[in-house]
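Working notes for the structure below.
A single protein chain has been omitted; all remaining protein chains appear in their positions.
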Amino acid sequence: MLYREAGQFKTGYNTDQSIFPIRQDRWAIALFLAVAVVAVPLVIDDYWAKAVLLPLLVYAMATLGLNILVGYCGQISLGTGGFMAVGAFASYKLTTAFPDLNLIIVLLLSGCVTAAVGVLFGLPSLRIKGFYLAVATLAAQFFLVWLFNKVEWFYNYNATGQITMPPREVFGFLITGPEATPAATYLFALGFLIVFGLVAKNIVRGRVGRMWMAIRDMDIAAELIGVRPLMAKLSAFAVSSFYVGVAGGLYFTVWFGAVEVTEAFDINQSFQVLFMVIIGGLGSILGSFLGAAFLVLMPILLKNFMVNWLGVAAVTAKHVEITLLGVLIIFFLIVEPHGFARLWQILKEKLRLWPFPY
Amino acid sequence: MMFRKITLAIAVAAIAVPMAAATAPAAELTIPSLAYRTGPYAPNGIPFANGYADYWNLLNERDGGIEGSKIKVVECETAYNTKQGVECYENTKGEGAGALVYQPLSTGITYQLIPKASSDQIPVFSMGYGRTSAANGKVFDWIFNFPATYWDGATTIVQYIAEQEGGMDKLKGKKLALVYHNSAYGKEPIRTLEVMAEKFGYNLLLLPVDHPGQEQKATWLQVRKERPDWVMMWGWGVMNQVAVKEAASIRYPMDRFIGIWWSGSENDVLPAGDAANGYLSAAVHAPGADFGVHKDIMKFLYDKDKGAGERDRVGEVLYNRGLVAAMWTSEAIRTAMKIHGTNEPTAAQVRDGFENLKVDEARLAELGLKGFTYGIEISCENHSGPGKAAIQQWDAKAKQWRIISKYYDRLPEITGPLIEEDSAAYAKENNITPRSCN
Amino acid sequence: MTQHERAIGDTLLKVDNISLGFGGVQALSNISFDIREHEIRAIIGPNGAGKTSMLNVINGFYHPQEGAITFKGEVRRAMRPHVAAKQGIARTFQNVALFKGMSTLDNIMTGRNLRMHKNILWQMLYYGPARTEEMEHRRRVEEIIDFLEIQAIRRVPVGKLPYGLQKRVELARALAMEPELLLLDEPMAGMNVEEKEDMCRFILDVNEQFGTTIALIEHDMGVVMDISDRVVVLDYGRKLADGTPDEVRGNQDVIDAYLGVPHDEGEA
Partner (left out) sequence: MGDSLLYFIEVTIGGLLAGVMYSLVALGFVLIFKASGIFNFAQGVMALFAALTLVGLMEKLGVPAWVAIVMTIGVMILLAWLIERLVLQHLVNQDPIILFMATIGLAYVLEGVGDLMWGSDVKALNVGLPDGAVDWMFDLGIYVTKLELVAAATAAALVAVLAVFFQRTRIGRALRAVADDHQAALSVGISLRTIWVIVWSVSGIVALVAGIMWGSSSGVQFSLSLIALKALPVLILGGFTSIPGAIIGGLIIGVGEKWAEIYLGDYIGHAIENWFAYVLALAFLLIRPQGLFGEKIIERV
């Protein structure tokens, strides 16, 4: 009964086109944001920041980016790990070369660098489709990681190829380095995610988003009504890579602070982010967040539940955790192949009618 | 709706558990063990974790802990994955009265914890791995990497080679190949080997192998073509097994093929069978279960079904590695107790224990480890100990490793400047002012 | 009802000696005809006559080996489809080619793509110029929605619509492009009588109200003869006849070609 849109009239196309046309949704999201921005920083500690929330934010950002490419434009990519590496190394090079450059600008520039690289590796998509493209993007994954491992310039000629983030302040708050407070790093990453989540939503609900979806749903028809596949696909690669690059930058600067390319950005990253996209819901901004949340939180949850509550040995717990994760993925796919976003939608539809379904 | 609320409640509760645990009072010494019993490197992680756990449990069972304080080992599974390692670190650091020391085990996790643990003021004992320049205690206050670093390993292996060739001057013109895991870990020795190549006049051939390293055909075809006089290896996991097998297949003389101490366990040679006979590796401690402490472990743990692993695998190389790591750590804690006059030392006090750690031959004998390893002494500026290593050889018939050389000293004139340079670069990049040690 | 009250203008599109082959199969040989401004031009013929291929050539999806096409005075043999779209040629498809994952509204809005110019940076902001533009076009699209009487299905993903409605949405999408030349490939295939009547009405209305030139492929001879100004007949890739419905109806070649060839709905 609480969730009714009766009596809310749309007075123009403006309100009809807004992201949350239903008033209750707006309240809910405002409340949620208030908790995320105000309440969480008050109670956050190192564990929550480093093991739960930062991973969540960083992966949500990467998932958002990949969802633009896979979910909206229909181009499957397995190069995410490599593109995240580009973002990370770009921010490292920029921040060590220009120590006074604001970290926000560093990250945005890193995103731009990644976008350029993404466009380059997106070129084959003009000819190659489907799983062939997916496997072809692995070329980017392996090549980029090899490159950053091989060319010493990228890691400032240190002995091992490992990069470490120096401490940096933004608006007087220490954001990176070990002394940064969990609240500051969290808010910094959260800021990025809120802004770019909104930006993503704006892009996909406008002309460019429709262009991408047209290419995804029927590329030939799209071309016949004037969408240029070249522009559509490459812009999707660019925007997607920008997000992934910023995510890689955040991964390195605020979350990890030190990474080694062969491990931090290996192929598992690429798969992981793709799982998040699919399980969250292809072509859904909300789904990107839900997918990232599921795959970040579920293992921690299962682990803590088994180890701390049931007292299972750490190793057995790990095996069970992997198995359960697989079972859950299959289970959710069977229940709703279109991911959590669709489940959420169905739930909302039900709620809209509750408690009088007829 | 109800269902969702319950799930949410469980979710919050389960994630919140470590926080709740943090507030529980405890009089125990909390030692986290970042084990990796799953994932691609599990075969190596299992024996180490068992050795580590067994030694702590032995102290509890036999001595009632360290100076009366019981030890609580909190094992956390990392799967050798940095992300999970960080989760484990954050999860366990507040456990009990606070974690006393971390043994991160993976290179990635170590690099991760170097700044983090330093700021949290918890010592990190990356025993024979991790960042070599952490040897410089002036820059890396909280990191310890004794008894030897990779650079020490490189200099000792080259000394062994020189000795076989008939002296350092005989290295001139020789061809040495390095087969390495193409990662931070594998790249560690390259600079040292290059500096030595310049000084001693040997030629260095670099052959990287990408993770995971199941397919090394090209690498070994190059070895066949270049015919190096010696092959050194910085390998890890399946890469070791395949390399040993390939080397045997191309009939490279196994007694001229030397791995670092992470490329010299039973796991690495057993799959190759007889062909692995004669393979060499560096070692910082002895293999085998013939020491006093092993007898105690049998008596107090395995006979009472309290062992962490399988009985017949006690004494494997990596088991002993875990054991010696626990031993040095426990001695550091003991030292800390002595210095600060408490039986509940804090992590910061344990660090002082590490900086004043002295485990000489006599103490080793007292611990039931006579001849197990060499004596060490750690100081404020030197966190890497004496940096000695011996060479051990695999006997495929007996299925046993045997130490076949003396413990070589490192070449400080080679490693010293490199450590100085690398740690200075780190200090500069991270705005660290090296402390004074006087 | 063959006479409309609008002025048929000059030649809008001229097809000159087009030949198109795939491997050994000759889909079109030496076809010539023209389409004049504001007229409704039908292309008919038995299955496999090359009708769809002809449309594909006109909007650039197929590239003919020989011949030329003159559109608005500009001569060309081949072009990319999106260029054809830019020049004002819109199209519907024999088997509906809607964007299945998108709503009716979004499908039609996509038709406005070429007329929207705010770049991605404005879109990221959304508020301001991008929104103004979006609203402008939304208004235009709503007109089309009203025109085709599909208000109720605005927010429905088109994949869930019945076939008849999908065809209508497809027409809406083509109209949203405000084309000068509208190519309709069997707009009434698979429809019942009622739906056909609606569609006929829409086509005529489009032609009258917007003055859009229409070229359509249709199997229903009744419909074709009723609504078109001129008819071109193809068979086996050749042109059989060309003229007003009455002329074509009396043509002996056409009668022969259709004799024994039963009407087959849905396929061409």
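A, B and C are the chain letters, set down in written order, and residue numbers restart from 1 in every chain.
The criterion applied here is as follows: a contact is a pair of C-beta atoms (placed from the backbone, for glycine too) under 8 Å apart; a residue touches a chain by one contact, two chains touch by 3 or more.
Source: prediction; values computed, not measured.
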Sole contact to the chain not displayed, among B:A42, B:A162, B:L364 or B:I391: B:A42
Contact partner of the left-out chain, one of A:I22, A:C112, A:I128 or A:L230: A:I128
Interface with the unshown chain - residue positions in chain A: 70, 76, 124, 127-132, 135-136, 138-139, 142-143, 146, 150, 220-221, 224, 267, 271, 275, 278-279, 282, 316, 319-330, 333-334, 337
Chain B residues that touch the omitted chain in the full complex: 37-40, 42-43, 46, 182, 206-210, 212, 214-215, 217-219, 221-222, 224-225, 237-238, 241-242, 245, 248-251, 267, 270-271, 273, 275
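Note that in this section only the chains that are shown with their structure count from here on.
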Overall pattern in which the protein chains touch one another (line/ring/star/complete/other): line
Two chains joined by the most C-beta pairs in contact, as defined above: A-B
Nearest-to-centre chain - CA centroid comparison: A
Most remote chain, CA-based centroid, reference being chain C: B
Centre-to-centre distance between chain C and chain A (centres being mean Cα positions), rounded to whole Å: 41
Intercentroid distance (Cα basis), chain C paired with chain B, Å: 73
Separation of mean Cα positions, chain B and chain A [Å, integer]: 35
Chain A residues within the chain B interface of the complex: 45-48, 50-52, 55, 96, 146, 149, 156, 158-162, 164, 166-167, 177-179, 256-260, 262-264, 266, 297, 300-301, 303-305, 308-309, 313-315, 317-319, 322, 351
Chain A-touching residues of chain C, taken from the complex the two chains share: 59-61, 80-82, 84-86, 90-91, 93, 97-102, 106, 109-114, 116, 118, 120, 123-126, 130-131, 134-135, 138-139, 142, 173-174, 177
Touching residues on chain B, where the partner in the complex is chain A: 1, 10-11, 14-15, 17-19, 21, 35, 37-38, 75-77, 79, 81-83, 86-87, 90-91, 93-94, 107-108, 111-112, 114-116, 118-120, 131-133, 182-185, 187-188, 191, 210-211, 418, 422, 425-426, 429-431
